[in-house]
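A single protein chain has been omitted; all remaining protein chains appear in their positions.
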Amino acid sequence: MALDTVAVAATTPENEQPWRELGLKEDEYQSIREILGRRPTSSELAMYSVMWSEHCSYKSSKIHLKQFGEKAVKSDALLVGIGENAGVVDIGQGYAVTFKIESHNHPSFVEPYQGAATGVGGIVRDILTMGARPIAVMDPLRFGPADAPDTKRVLPGIVAGVGGYGNCLGLPNIGGEVVFDETYAGNPLVNALCVGVMKHSDIKLATAHGTGNLVVLFGAKTGGDGIGGVSVLASETFASGKAAKRPAVQVGDPFAEKVLIECSLEIFAEDLVVGIQDLGGAGLSCATSELASGGSGGMDIQLEKVPLRDPSLSPEEILMSESQERMCAIVEPAKLARFMKICKKWDVTATVIGEVTAGDRLHITWNGELIVDVPPRTVAHDGPVYNRPMARPAYLDSLSPVSLPAIESAEEIKAAVLKLVAAPNIADKSWVTDQYDRYVRGDTVLSQPEDSGMIRIDDHTHLGVAISTDANARWSYLDPYEGVKLALLESCRNIAVSGAKPLAITNCLNFGSPEDPGVMWQFAETVRGLADIALELGLPVTGGNVSFYNQTGSVAILPTPVIGVLGVIQDVRTRTKMGFTKAGLELFQVGNTDDNFSGSEWAYLHGAMGDTAPRADVDHATRLVNFLLEGQPLFDSAHDLSNGGLAASLTESTLKNNVGATIELPAQFIPGGVSAALFSETPGRVLIAVEPENSGKFQALAESHGLQLHAIGKTGGTDLVINDATIALDELRAAHTQTFHKLFG
Amino acid sequence: MATIIVDVMLKPEILDPQGQAVAAALPRLGFTFATSIRQGKRFEITVAGEPTAAQLAEVEEAAEKLLSNPVIETFVVRVEK
Partner (left out) sequence: MRIGVVTFPGSLDDSSALRAITLAGGEAVPLFHASDDLKEVQAVVLPGGFSYGDYLRCGAISRFAPIMSSIIVAAEHGFPVLGICNGFQILTESHLLPGALIRNQDLHFICTDQPVTVENVNTPWTNGYAKGQRIVIPIKNGEGSFQASAETLAELEGEGRIVLRYADKNPNGSQNNIAGISNARGNVVGVMPHPEQAIEDLTGPSEDGLTFFTSILQSLVAR
C-alpha cells in the first residue's frame, strides 16, 4: 500500500477514511479537516483518534475538572499542579513528593494479569517522569460479587499482576482496597497509585525547549502492543453478552522498567535532560505532541529511526503502539554522549529520533516523506471539549429507607459479628496482600492492614509520608456531592490516625458512560463536591485520573470516585498503629454514632442500600484531625471506624496482636441500640486505646477540641466480649481469615 | 537456515506445581483426557545452513551450562526438519 503522505492527502480530499472505526465522531473528524485545511493523512488520523479519545483528551470531563484549579486555595506546598504528569508537593527539608492514582479498568477485564501489571507500570512511569524515584505503590481494587465465576477469573490474575509487576520493580505495596459489589461484575476497577520522592531541584517537566535539542526515545523497543487500545477500549462499553472487541492489551516487562528507572535516575542526577515524557496511553503520538506542546511547538521526528521489535509495523501502527517501558527525552547535543553512555551501562536501548525546531508544527517523516504535519497543541491539549447533558437521575426519587432486624441478645450479637467479619468486604485480605512485597527498600513503616501506608523518607531526620486511598460508591450513589466529601474526610482521618498531617489530594474518578445524562450528573456533582471540600480544607488537588465508560450495556457502575490523600509526619518513630498492644488499656470511641445504615456493609448484607448518605461535617472533621495529631503521644493505638463500623475495627484491633477486649455498649443511650453501635458507619469516629495514666489528659484534650468521647471498655483477655456476648479470639480469627481461602484457594 | 530445538523438562522426581495446576484446570473445561501433565521449556535456536555435528555438540554444552539446570532438569536436543 502506498504511503499516505501529506502531499497525497492534500490532493485526495475525497478519500474515505476509517475515522469511525478508530473511535472518532463525525464532527470530530470534520474538526480535524478544518484544523489542517485538508484531509488528515492516515498517520495524522491515527494520532488524532488516540489523542482525542476520552481516556487521553478528557473531553467529557475537562470543563468540570477546571474547578480544581479555579477553586484551589493558594498553596505554597504545591510545586507542580494539575496538568503535568503528576502533581508535586513540598514536604519540607528540601524534599518534594509526587503521587497520583490511575486506572486500568478495561484492559484488566480483558486480560487480568497484564492489564493490572501494565497499570502499575504506567503509573510508576508517570512518577518517574516527574524526576522522582518511585518509592511505593497502592492498589484500590473493585470486583463483582466474591463468589461469582467471573470474579474467580479476574481477581487472582489482577492480584498476581499487581504483585508480579510491583514486586519486580522493587516497590513496596503499602495499602489499597479490595471491594466486592454487583455493580462491578463485568467492570472490575483496577486503580493503581504510585508515590515518588525527590529533591526540589530534581523536578522535571514535559517540555521541549531549545531549537536543535534532540528528541531521544529510550527504553524497550516498539512492537504491536495495544494498538488502538486507548481509543478502542476505554471509549467502548462492553456490550452485554457479546464478546469484547479484539483485545488490544499491552504486555509488560517489569525488569525492563526496573533498569529504565535506574538508568533514568542516573540521567536526571547528571542533569542531562531539558524535558521528559513517558509513553503511556497513545504512545509516541502522545509523547511527541505533549513534549512539542510544552515547548514552542516545533519538532521534527524521523519515524523510521524508532527501534522496532516487529519490523512489519506500519507508520500508523508505530504511532499508535502502546509498547510499555518507553520514555522520550529532550537532550542538548552536548549532553547526548553522556546520556547514551548511561543507557549503555544499563543496557537500555536509546535512539535519537528527531529534534526541536524553530517553528510551531510537529513534522513526522517516514524515510524522508512527510506523513504528519500538525500543530501539536491541537493534538495534545486543544482537543474537543464537550459539555455533555446532565440530568439528576430518577432513581434518587425511589430510594427506600433501610429497615434492619434489631440485635439485642448475646447470641444475636455474636452471630451478627461473626457474620460481618466473614463477609468478603470486611474479611481479612492477607490472601491478596501477602502476594505483595511490603518490605523492599526497607523504609516501610506502616502497611496493610493499618489505616494508612507510611514510608520513611529520611533515615536521619525520620521524616515520612503517609497515604490512604478511600471511596464509598454507595454513598456516592445516594448523594454524589456528599459521597466524595465523605471519602476525602475518611482519607484525612486515616492519615491523621497514624500521625501524619494531610497535605495534598489525588483522585481516580471511575464512572459509567458520559453519554448517559444521569452518569454525567453524578460526575459533575462529584467534581463539584471534591473541589468545594478541597477549598474548604485548604488542600490542593494535585492531579488525578478519569475513567469513563465503566458499564455493561446500559447499566453503569455505582459512581466510584477514589480519593487519595498524602500527609507528612515529622518523625515516623512516633506513628500510631491500630492493634491493641496489651491488657489494661482504656478504650474510647471518639465521635457520636447515629442509626443511619444507608450505604453500610450491614445494610448490604441484608440486601438493602438505604436512601440518605450522611452529610460531610467539615468542622467536626477538622477538629478531629487536629485532636488526632495533637493527641498522638497519648494514644497507645488508634483505628479509624469505617466499613463495618465498630465491630470491624474491634475485630481488627484485637486480632492484630491477639489481645482481647471487653466492651460495654449501653444500648439505651445510642440511637438504634446495639445494632447501630456495632454496625453503623457514621463518619468521623475513631477507636483509641489509652494507658490509664494518660486517660485524664486524653479526655481533657478531646474536650478542648469539642469532641464527644465514649468510654466503651478495656483491653485484655483472649476473647472479644461485647455486653453479654463472648467471642473467643480464635473463633473470631477463624471467621475473619477463612473467607478468601474458601473463595480463591 | 535451520532450527535446533532444545526441550527442557523438570526431572521426574521434582515436584511440578505448574503442571499440576494445569492438570487440575483442564477438567473444569470439560477435558478429561489427561492422567498427568508436566510443564517444560522449549528453545528454538536458529543457525545458518545445516547444523554440523560440532554445532550440535556446542548446543548440547550450552544446554548443559545455561539453558537447563542439571540439578533439577533434563534436556533433549533435536533438529527440526
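Letters are used for the chains, namely A and B, taken in the order the chains are written, and counting of residues starts over at 1 for each.
We take it that contacts are C-beta pairs under 8 Å (C-beta built on N, C-alpha and C of every residue); 3 or more make two chains touch, one makes a residue touch a chain.
All values derive from a computational prediction rather than experimental measurement.
Asks: Any idea which of A:G163, A:P315, A:G591 or A:G684 touches the chain not displayed?
Replies: Result: among the candidates, A:G163 touches the missing chain.
Asks: So which of A:E411, A:D434, A:E630 or A:D730 would be touching the chain we can't see?
Replies: The one listed residue touching the chain not shown is A:D434.
Asks: To test your reading of the contact rule: which positions on chain B touch the chain that is missing from view?
Replies: 10, 14-15, 17-18, 21, 66-67, 69, 71-72
Asks: Pick out the residues on chain A that sit against the missing chain.
Replies: Answer for chain A: residues 160, 163-164, 167-168, 170, 253-256, 258-259, 345-347, 434-445, 456, 459, 572-573 touch the chain left out.
Definition applied: only the chains that are shown with their structure count from here on.
Asks: Roughly how far is chain A from chain B, centre to centre by C-alpha average, rounded to an integer in Å?
Replies: Distance between chain centres: 42 Å.
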